[in-house]
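All protein chains of the complex are present and in place, except for one that has been dropped.
Up next, chain A:
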Amino acid sequence: MIEVSRLSKRYGGADAVRDVSFACAPGTVTGFLGPNGAGKSTTLRMICGLTPPTEGTATVHGVPYRRIPNPGRHVGVLLDAAAQHAGRTGREVLTLTALATGADRSRVGELLETVGLPAKAAGKRVGAYSLGMRQRLGLAQALVGEPSVLILDEPANGLDPEGIFWMRTLLRGFADRGGTVLLSSHLLREVEAVADRFVVIAGGRIAAQGTRDELLSGTGVVVRGTDPAALHAALRGAGLPAEPDGTGRFLVAAPAEAVGRAAAAAGAVLLELRPAGGDGLEELFFTLTHGATP
């Protein structure tokens, strides 16, 4: 459980994050979305107690991160996969984490296998790792303390498509077992398939949040009929704002039922009536984040 309440951070006179509130429930994956520089990392760092907020609070399981006696045993954090000593081996990084948190050291080998760093790679120094391998190591490090919450900043960076699929499966499994996952990305595509909820941040403020359906409910429906002209007339007659999309379909900013009734009343035959989904989420993401300034 993560709860963020009215979190703000000012650097000098500029707002990096302003009045951000959201919650992540156990059993869910929350996608924290926004363009680069929108305030995602600053928010995550405030949740993890690395950056003191100017205003507001953030808690994990009801307690501020810094007040958890042994945070590594409850919260797995990966904020920057590149932040590792180049001269340490992957195995040693995990061993140190297990040692510091008192976690079971026998998990180290198993975790390395799980994240796809077999013995040979695990024995190499991190300086020789690709970014993708560092992300895998970082995820393993986050999992060492058997946490119930995962906080990951751009974990898909540097992973190949197969790696992204693997990570999705791992995070989905973690949430399905009751864990809480908060992961950020500047690319909707990376988190779209795994996230239950989305928090969209732009210019340091929350632009939108909710499930996919909640986010899309405001975007209207797509409708297509056998006779576009008659359908257009029927929609206009019912006072529904209809935009032709150039392929014979209309984009209508109204509930599906209102559109269906208007067509039925005018005797227009419908071939298609659906939420403006599909690329809708991406379009929405772009609209929400585009042009927002801090």
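Here, a contact is a pair of C-beta atoms (placed from the backbone, for glycine too) under 8 Å apart; a residue touches a chain by one contact, two chains touch by 3 or more; residues count from 1.
One rule holds in what follows: contacts and distances are computed from a predicted model.
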| query | Under which of the names "ABC transporter permease", "MogA/MoaB family molybdenum cofactor biosynthesis protein", "3-oxoacyl-[acyl-carrier-protein] synthase 1" or "Class E sortase" is the non-displayed chain listed in UniProt? | reply | "ABC transporter permease"
| task | Specify the residue from the set A:105, A:177, A:236 or A:274 that touches the hidden chain. | result | A:177
| request: Among A:60, A:156 or A:268, choose the residue that contacts the chain missing from this document, as touch is defined above. | output: A:60
| request: Among A:26, A:210 or A:255, single out the residue that touches the unshown chain. | output: A:26
| request: Among A:111, A:133 or A:276, choose the residue that contacts the chain missing from this document, as touch is defined above. | output: A:111
| At which residues does chain A meet the chain that is not included here? | 1, 26-27, 45, 48-51, 60-63, 65-66, 68-74, 77, 79-80, 82-88, 92-93, 96-97, 99-102, 107, 110-111, 114-115, 125, 140-141, 143, 146, 148, 169-170, 173-174, 177-179
